[in-house]
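A protein chain is absent from this complex, but the other protein chains hold their places.
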Amino acid sequence: MPFSRISLLAGHSPAYLGALTNALDRALVGSFQVPPHDRFVAVHQHAPGELVFDRHYRGGPRSDQYVLFHITTGKPRSAATKAAFFRRLVDELEHAPGIPAQDVMVVIAESGWEDWSFGGGLSAADDRGAAP
Amino acid sequence: MPFSRISLLAGHSPAYLGALTNALDRALVGSFQVPPHDRFVAVHQHAPGELVFDRHYRGGPRSDQYVLFHITTGKPRSAATKAAFFRRLVDELEHAPGIPAQDVMVVIAESGWEDWSFGGGLSAADDRGAAP
Partner (left out) sequence: MPFSRISLLAGHSPAYLGALTNALDRALVGSFQVPPHDRFVAVHQHAPGELVFDRHYRGGPRSDQYVLFHITTGKPRSAATKAAFFRRLVDELEHAPGIPAQDVMVVIAESGWEDWSFGGGLSAADDRGAAP
(Lines give C-alpha, C1' and ligand atoms only; values in the text may rest on other atoms or scores of the structure.)
Protein backbone atom coordinates (compact mmCIF):
# COMPACT_ATOMS: atom_id res chain seq x y z
CA MET A 1 0.00 0.00 0.00
CA PRO A 2 2.79 2.44 0.26
CA PHE A 3 3.31 4.65 -2.74
CA SER A 4 6.88 5.94 -2.91
CA ARG A 5 8.44 8.79 -4.81
CA ILE A 6 12.18 8.56 -5.21
CA SER A 7 14.16 11.68 -6.15
CA LEU A 8 17.79 11.49 -7.26
CA LEU A 9 20.17 13.07 -9.73
CA ALA A 10 19.62 12.08 -13.36
CA GLY A 11 21.87 9.71 -15.27
CA HIS A 12 21.28 6.39 -13.57
CA SER A 13 20.88 3.17 -15.54
CA PRO A 14 17.69 1.10 -15.51
CA ALA A 15 19.67 -1.57 -13.61
CA TYR A 16 20.56 0.96 -10.90
CA LEU A 17 16.94 2.07 -10.62
CA GLY A 18 15.83 -1.56 -10.49
CA ALA A 19 18.21 -2.31 -7.64
CA LEU A 20 17.00 0.83 -5.87
CA THR A 21 13.34 -0.15 -6.00
CA ASN A 22 14.17 -3.77 -5.10
CA ALA A 23 15.97 -2.56 -1.98
CA LEU A 24 13.03 -0.36 -1.05
CA ASP A 25 10.68 -3.27 -1.57
CA ARG A 26 12.67 -5.59 0.67
CA ALA A 27 12.75 -2.98 3.44
CA LEU A 28 8.99 -2.37 3.18
CA VAL A 29 8.21 -6.08 3.26
CA GLY A 30 10.68 -6.75 6.06
CA SER A 31 9.90 -3.84 8.36
CA PHE A 32 6.40 -2.64 7.46
CA GLN A 33 4.93 -6.11 6.72
CA VAL A 34 3.86 -4.92 3.29
CA PRO A 35 2.77 -7.76 0.96
CA PRO A 36 5.53 -8.66 -1.55
CA HIS A 37 3.59 -7.60 -4.64
CA ASP A 38 2.48 -4.26 -3.21
CA ARG A 39 4.94 -2.27 -5.34
CA PHE A 40 4.12 1.23 -6.54
CA VAL A 41 6.97 3.64 -7.12
CA ALA A 42 7.58 6.79 -9.16
CA VAL A 43 11.19 7.82 -9.73
CA HIS A 44 12.03 11.45 -10.42
CA GLN A 45 15.44 12.08 -11.95
CA HIS A 46 16.64 15.67 -11.60
CA ALA A 47 19.22 17.87 -13.31
CA PRO A 48 21.87 19.12 -10.87
CA GLY A 49 20.20 22.51 -10.27
CA GLU A 50 16.87 20.80 -9.63
CA LEU A 51 17.91 18.73 -6.62
CA VAL A 52 19.10 20.75 -3.65
CA PHE A 53 20.49 19.01 -0.58
CA ASP A 54 22.79 20.26 2.11
CA ARG A 55 25.92 18.12 2.21
CA HIS A 56 26.30 18.19 6.02
CA TYR A 57 23.04 19.10 7.79
CA ARG A 58 22.24 16.51 10.52
CA GLY A 59 24.41 13.85 8.92
CA GLY A 60 26.38 13.47 5.76
CA PRO A 61 28.70 13.99 4.09
CA ARG A 62 26.13 13.58 1.30
CA SER A 63 27.42 12.85 -2.19
CA ASP A 64 25.92 12.90 -5.66
CA GLN A 65 24.44 9.50 -4.83
CA TYR A 66 21.99 11.32 -2.54
CA VAL A 67 18.52 9.83 -2.77
CA LEU A 68 15.30 10.98 -1.15
CA PHE A 69 12.43 8.57 -0.48
CA HIS A 70 9.04 10.22 0.00
CA ILE A 71 6.73 7.42 1.09
CA THR A 72 2.96 7.63 1.54
CA THR A 73 1.64 4.79 3.69
CA GLY A 74 -1.90 3.52 4.13
CA LYS A 75 -1.97 3.26 7.90
CA PRO A 76 -0.13 4.68 10.94
CA ARG A 77 2.96 2.91 12.27
CA SER A 78 4.85 3.42 15.53
CA ALA A 79 8.05 5.47 15.80
CA ALA A 80 9.93 2.25 16.59
CA THR A 81 8.62 0.51 13.47
CA LYS A 82 9.60 3.51 11.34
CA ALA A 83 13.06 3.59 12.93
CA ALA A 84 13.51 -0.11 12.12
CA PHE A 85 12.48 0.57 8.53
CA PHE A 86 15.06 3.38 8.20
CA ARG A 87 17.82 1.03 9.40
CA ARG A 88 16.70 -1.77 7.13
CA LEU A 89 16.47 0.50 4.11
CA VAL A 90 20.05 1.77 4.39
CA ASP A 91 21.27 -1.81 4.90
CA GLU A 92 19.55 -2.95 1.73
CA LEU A 93 20.77 0.05 -0.27
CA GLU A 94 24.37 -0.38 0.87
CA HIS A 95 24.20 -3.97 -0.36
CA ALA A 96 22.67 -3.01 -3.73
CA PRO A 97 22.91 -0.77 -5.68
CA GLY A 98 25.65 0.31 -3.25
CA ILE A 99 24.55 3.62 -1.77
CA PRO A 100 26.36 5.03 1.29
CA ALA A 101 24.10 5.16 4.35
CA GLN A 102 24.62 8.89 4.75
CA ASP A 103 23.13 9.51 1.27
CA VAL A 104 19.75 8.03 2.14
CA MET A 105 17.04 10.43 3.29
CA VAL A 106 13.45 9.42 4.02
CA VAL A 107 10.20 11.27 4.63
CA ILE A 108 7.03 9.34 5.50
CA ALA A 109 3.48 10.66 4.97
CA GLU A 110 0.61 8.74 6.55
CA SER A 111 -2.91 8.30 5.21
CA GLY A 112 -5.81 5.90 5.74
CA TRP A 113 -7.30 2.94 3.84
CA GLU A 114 -10.21 5.07 2.69
CA ASP A 115 -7.72 7.37 0.93
CA TRP A 116 -6.68 4.63 -1.49
CA SER A 117 -8.09 3.06 -4.60
CA PHE A 118 -6.00 0.37 -6.29
CA GLY A 119 -8.22 0.35 -9.35
CA GLY A 120 -11.69 -0.31 -10.66
CA GLY A 121 -13.06 2.69 -8.80
CA LEU A 122 -13.06 0.63 -5.61
CA SER A 123 -12.05 2.08 -2.23
CA ALA A 124 -9.34 0.07 -0.47
CA ALA A 125 -11.44 0.42 2.69
CA ASP A 126 -14.40 -1.40 1.10
CA ASP A 127 -12.11 -3.90 -0.58
CA ARG A 128 -10.22 -4.78 2.59
CA GLY A 129 -11.67 -8.25 3.03
CA ALA A 130 -10.95 -9.17 -0.56
CA ALA A 131 -7.28 -8.33 -0.38
CA PRO A 132 -4.96 -11.10 -1.49
CA MET B 1 -8.48 23.47 -3.70
CA PRO B 2 -7.18 20.09 -4.46
CA PHE B 3 -3.73 19.97 -5.97
CA SER B 4 -3.18 16.80 -7.95
CA ARG B 5 -0.06 15.09 -9.18
CA ILE B 6 -0.58 12.63 -11.99
CA SER B 7 2.11 10.06 -12.78
CA LEU B 8 2.05 7.99 -15.96
CA LEU B 9 4.39 6.60 -18.58
CA ALA B 10 5.87 9.18 -20.96
CA GLY B 11 4.80 9.58 -24.56
CA HIS B 12 1.27 10.89 -24.28
CA SER B 13 -0.03 13.69 -26.49
CA PRO B 14 -1.15 17.05 -25.12
CA ALA B 15 -4.68 16.04 -26.16
CA TYR B 16 -4.49 12.89 -24.04
CA LEU B 17 -3.22 14.86 -21.06
CA GLY B 18 -5.94 17.44 -21.58
CA ALA B 19 -8.62 14.75 -21.56
CA LEU B 20 -7.03 13.26 -18.44
CA THR B 21 -7.13 16.49 -16.47
CA ASN B 22 -10.64 17.27 -17.76
CA ALA B 23 -11.85 13.91 -16.46
CA LEU B 24 -10.22 14.55 -13.09
CA ASP B 25 -11.82 17.96 -12.95
CA ARG B 26 -15.29 16.62 -13.66
CA ALA B 27 -14.91 13.99 -10.94
CA LEU B 28 -13.69 16.57 -8.39
CA VAL B 29 -16.52 18.95 -9.21
CA GLY B 30 -19.12 16.18 -9.25
CA SER B 31 -18.09 14.24 -6.15
CA PHE B 32 -16.07 16.64 -4.00
CA GLN B 33 -18.10 19.77 -4.80
CA VAL B 34 -14.96 21.55 -5.89
CA PRO B 35 -15.60 24.84 -7.73
CA PRO B 36 -15.26 24.42 -11.53
CA HIS B 37 -12.27 26.75 -11.88
CA ASP B 38 -10.33 25.23 -8.99
CA ARG B 39 -7.87 23.41 -11.28
CA PHE B 40 -4.28 22.83 -10.24
CA VAL B 41 -2.47 19.80 -11.61
CA ALA B 42 1.12 18.72 -12.20
CA VAL B 43 1.69 15.82 -14.58
CA HIS B 44 4.83 13.71 -14.25
CA GLN B 45 5.70 11.60 -17.29
CA HIS B 46 8.10 8.77 -16.52
CA ALA B 47 10.45 6.57 -18.54
CA PRO B 48 9.56 2.86 -18.22
CA GLY B 49 12.12 2.15 -15.48
CA GLU B 50 10.91 5.14 -13.49
CA LEU B 51 7.33 4.02 -12.96
CA VAL B 52 6.97 0.76 -11.07
CA PHE B 53 3.53 -0.79 -10.61
CA ASP B 54 2.55 -4.35 -9.90
CA ARG B 55 0.30 -5.62 -12.68
CA HIS B 56 -1.97 -7.69 -10.40
CA TYR B 57 -1.82 -6.56 -6.74
CA ARG B 58 -5.35 -5.94 -5.39
CA GLY B 59 -6.81 -5.48 -8.85
CA GLY B 60 -5.51 -5.30 -12.35
CA PRO B 61 -4.49 -6.47 -14.80
CA ARG B 62 -2.74 -3.11 -15.07
CA SER B 63 -1.44 -2.10 -18.48
CA ASP B 64 0.92 0.59 -19.77
CA GLN B 65 -2.03 2.98 -19.49
CA TYR B 66 -1.59 2.83 -15.70
CA VAL B 67 -2.06 6.23 -14.11
CA LEU B 68 -1.62 7.27 -10.50
CA PHE B 69 -3.46 10.26 -9.06
CA HIS B 70 -1.93 11.72 -5.89
CA ILE B 71 -4.40 14.32 -4.69
CA THR B 72 -3.90 16.78 -1.83
CA THR B 73 -7.21 18.17 -0.60
CA GLY B 74 -7.91 21.20 1.56
CA LYS B 75 -10.38 19.64 3.98
CA PRO B 76 -11.35 16.19 5.28
CA ARG B 77 -14.03 14.19 3.48
CA SER B 78 -15.88 11.04 4.55
CA ALA B 79 -14.95 7.55 3.37
CA ALA B 80 -18.25 7.40 1.46
CA THR B 81 -17.52 10.66 -0.36
CA LYS B 82 -14.06 9.43 -1.29
CA ALA B 83 -15.49 6.13 -2.51
CA ALA B 84 -17.99 8.00 -4.69
CA PHE B 85 -15.14 10.07 -6.11
CA PHE B 86 -13.15 6.94 -6.99
CA ARG B 87 -16.15 5.53 -8.89
CA ARG B 88 -16.81 8.80 -10.68
CA LEU B 89 -13.18 9.22 -11.67
CA VAL B 90 -12.92 5.82 -13.38
CA ASP B 91 -16.23 6.46 -15.16
CA GLU B 92 -14.95 9.77 -16.52
CA LEU B 93 -11.59 8.30 -17.55
CA GLU B 94 -13.20 5.33 -19.33
CA HIS B 95 -15.25 7.81 -21.33
CA ALA B 96 -12.22 10.00 -22.19
CA PRO B 97 -9.35 9.61 -22.80
CA GLY B 98 -10.38 5.94 -22.62
CA ILE B 99 -8.49 4.41 -19.72
CA PRO B 100 -9.51 0.98 -18.38
CA ALA B 101 -10.87 1.17 -14.82
CA GLN B 102 -8.25 -1.26 -13.55
CA ASP B 103 -5.45 1.12 -14.62
CA VAL B 104 -6.60 3.96 -12.37
CA MET B 105 -4.98 4.21 -8.94
CA VAL B 106 -5.64 7.03 -6.48
CA VAL B 107 -4.04 8.22 -3.25
CA ILE B 108 -5.58 11.11 -1.29
CA ALA B 109 -3.67 13.30 1.18
CA GLU B 110 -5.65 15.64 3.41
CA SER B 111 -4.64 19.06 4.69
CA GLY B 112 -6.39 22.16 6.08
CA TRP B 113 -7.33 25.59 4.73
CA GLU B 114 -4.52 27.19 6.67
CA ASP B 115 -2.05 25.03 4.72
CA TRP B 116 -2.91 26.74 1.45
CA SER B 117 -2.08 29.99 -0.23
CA PHE B 118 -3.49 30.58 -3.72
CA GLY B 119 -1.34 33.63 -4.26
CA GLY B 120 -0.53 37.11 -3.09
CA GLY B 121 0.93 35.76 0.15
CA LEU B 122 -2.59 35.31 1.48
CA SER B 123 -3.64 32.30 3.56
CA ALA B 124 -6.69 30.50 2.19
CA ALA B 125 -7.98 30.41 5.78
CA ASP B 126 -7.97 34.21 6.01
CA ASP B 127 -9.32 34.57 2.50
CA ARG B 128 -12.22 32.19 3.01
CA GLY B 129 -14.97 34.79 3.01
CA ALA B 130 -13.66 36.40 -0.16
CA ALA B 131 -13.70 33.19 -2.17
CA PRO B 132 -15.59 33.41 -5.46
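Letters A and B mark the chains as written, and numbering starts fresh at 1 in each.
Note that a contact is a pair of C-beta atoms (placed from the backbone, for glycine too) under 8 Å apart; a residue touches a chain by one contact, two chains touch by 3 or more.
Since this is a predicted model, take the numbers as computed values, not measurements.
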Checklist entry - Looking at A:Val29, A:Leu68, A:Ala96 or A:Ala125, which residue reaches the missing chain? => result A:Leu68
Next on the checklist: Which candidate, B:Leu9, B:Val29, B:Val43 or B:Ala96, sits in contact with the chain we can't see?
Outcome noted: B:Val43
Item to check | Contact partner of the left-out chain, one of A:Tyr16, A:Phe53 or A:Trp113 | outcome: A:Phe53
Item to check | Residue ranges of chain A at the interface with the undisplayed chain | outcome: 7, 44, 46, 48-54, 56-60, 62, 68, 70, 79, 82-83, 86-91, 101-110
Checklist entry - In the whole complex, what residues of chain B lie against the chain that is missing from view? => result 3, 14, 17-18, 21, 35, 37-45, 72, 109, 111, 114-127, 131-132
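One rule holds for everything that comes next: only the chains that are shown with their structure count from here on.
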Next on the checklist: Between chain A and chain B, what distance separates the C-alpha centroids? Give it in angstrom.
Outcome noted: 21
